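See below for the structure under consideration.
Excluded from the complex is one protein chain; the other protein chains are retained at their positions.
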Amino acid sequence: MPFANDYKPTHFTLTETSPTLWRVTFDNPPVNVIGPDLMRDLKELLTELENNDTVKVVVFDSANPEFFLAHYDLAADPAIAEALPGTTGYAAWVDILVRLTKLPVVTISAIRGIARGAGSEFVLATDIRFASLEKAVLGQMEVGFTAVAGGGATARLSELVGRGRTFEIMLGGEDFNGELAERYGYVNRAIPDASFETFVDSYATRVSKWDRRVLVDIKSFVNELTLPVEDVFPRQSDAFWAAAARPEFQSINAQLFERGLQQNSHIERNLGAEMGRTFPKPVSES
Amino acid sequence: MPFANDYKPTHFTLTETSPTLWRVTFDNPPVNVIGPDLMRDLKELLTELENNDTVKVVVFDSANPEFFLAHYDLAADPAIAEALPGTTGYAAWVDILVRLTKLPVVTISAIRGIARGAGSEFVLATDIRFASLEKAVLGQMEVGFTAVAGGGATARLSELVGRGRTFEIMLGGEDFNGELAERYGYVNRAIPDASFETFVDSYATRVSKWDRRVLVDIKSFVNELTLPVEDVFPRQSDAFWAAAARPEFQSINAQLFERGLQQNSHIERNLGAEMGRTFPKPVSES
Partner (left out) sequence: MPFANDYKPTHFTLTETSPTLWRVTFDNPPVNVIGPDLMRDLKELLTELENNDTVKVVVFDSANPEFFLAHYDLAADPAIAEALPGTTGYAAWVDILVRLTKLPVVTISAIRGIARGAGSEFVLATDIRFASLEKAVLGQMEVGFTAVAGGGATARLSELVGRGRTFEIMLGGEDFNGELAERYGYVNRAIPDASFETFVDSYATRVSKWDRRVLVDIKSFVNELTLPVEDVFPRQSDAFWAAAARPEFQSINAQLFERGLQQNSHIERNLGAEMGRTFPKPVSES
């Protein structure tokens, strides 16, 4: 029973590989969007991990071989997620990511399939990112929606890949495959898919056997040295939500939904490229 | 008419690919040194871009296939450039680079040929650097002149390539080809020359179609997170000019001019290597 309060997550599976190593497998068909239900599950997980003093490592992966986490759920009423309780006072998605970075637990993303937008932001907020060389796709396509990324991708990327590559990723909104993501430092390493599971399991198992206290101390020192000044996160979130309220964003969103957004569709699989062909319609047409 | 004030640049060509995408092609034969005339052109360009609210992306390239920007013009009277009007109060070259980083416009260097010294500093102050795999050469050879780089290369490199590689680049003064420059993060990416133009055009065109407001917001957030504390720039500039006034610098400069500096010469093409064979002459010989 991983959750002390008997909470039953509905949008991911939680597997207790051992008392010190947990696996969270996202499972929100058809493409693993990040909606209010998954966010509720994540907030319950965070509360559990903030208080559990046994678990040492959590690996995040996906039940869907094509999608790790597609992106934020653009069809959901944002008020539902914002009404979920949090601990930071920030908007729901920021609350989740800021708490994730500070957990007294090592978090590892095992990225197979697509992680764009908020899905990319989720992996950027875990401690370590391992990617399948052939199957991982990462990107921040918010620029194509006329919005800045709302979950702090700009801040987390700039620490990992430097100013120039942050500009390229955030201003271009393109997809990055595993190989290029490694070259840029967007992920720790891209591992050939045939050995991906073995590699991740081996690393996670190893870490899960160390002394818990030293893992907490290392996280604390690295956090102190590398986390951005936190006030950047609510400001980027506010900028996202301001953009999302504008007609340009809504015009693009409506067009993409007509073409299959949030389905396992051509447009969702190729969203990096498709964004560059989708623009706000003039007000008279919209 | 890109310039609202009808200014006619003489040392670069400005092409309006579209109202939102401009191309600046450096053209100051024989090797594109950065002298007072080119600096005047750049300052006029900055003023235009600071006030133009249509253009979104500017690509910088070179009309000379061997030289992107060779380096600062070491034959010119520095007083001419320093007399040009600026907005920051800094020395002319610092004024240009600091304003370049803050433009409400995306700037991309398309580097074919040599970009050393101030030429390297120019590309480091643009948002994104794409380099020809076979034809790009970057370097900061000021150490060989007995000077620190005056336009902030030390600060901009350390954000991109980290402490160890910044030391190697700045203390060695050697040339870096496109492949190694990418490996170090000195450039975003090195692209095979055969597809270089297509790659750069495709990226720049894509960005030039996004909402202008979001591009400005992204630049603002990345600048806040990654620009160095600004007072380092005037201090590095002062250190450069102090060195340039010393007899050691002038002895090396004189020797290099005798051997063809600022011409399309063996020494200018191989300046990284040649610096290591050129030392100040004893005072009695100079």
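Read from first to last, the chains carry the letters A and B; within each, the first residue is number 1.
Keep this in mind: a residue touches a chain if its C-beta (ideal position, glycine included) is under 8 Å from a C-beta of that chain, and two chains touch if they have at least 3 such contacts.
As the structure is a prediction and not an experimental result, all values here were calculated from the model.
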{"item": "Touching residue (missing chain; options B:S158, B:N188, B:S208 or B:Q262)", "value": "B:S158"}
{"item": "Contact partner of the left-out chain, one of B:D37, B:E82, B:E134 or B:E168", "value": "B:E168"}
{"item": "Which of A:L14, A:L38, A:A81 or A:L215 contacts the chain that the document leaves out", "value": "A:L215"}
{"item": "For subunit B, residues in touch with the removed chain", "value": "142-144, 146-148, 154-155, 158, 162-168, 170-174, 183, 228, 232, 236, 239, 243, 248, 276, 279-280"}
{"item": "Missing-partner contacts on subunit A, residue numbers", "value": "106, 127-129, 159-161, 182, 185, 187-189, 203, 206-207, 209-211, 213-215, 217-219, 221-222, 224-227"}
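By definition in this document, only the chains that are shown with their structure count from here on.
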{"item": "Angle of the C-alpha superposing rotation, subunit A to subunit B, to the nearest 5 degrees", "value": "120"}
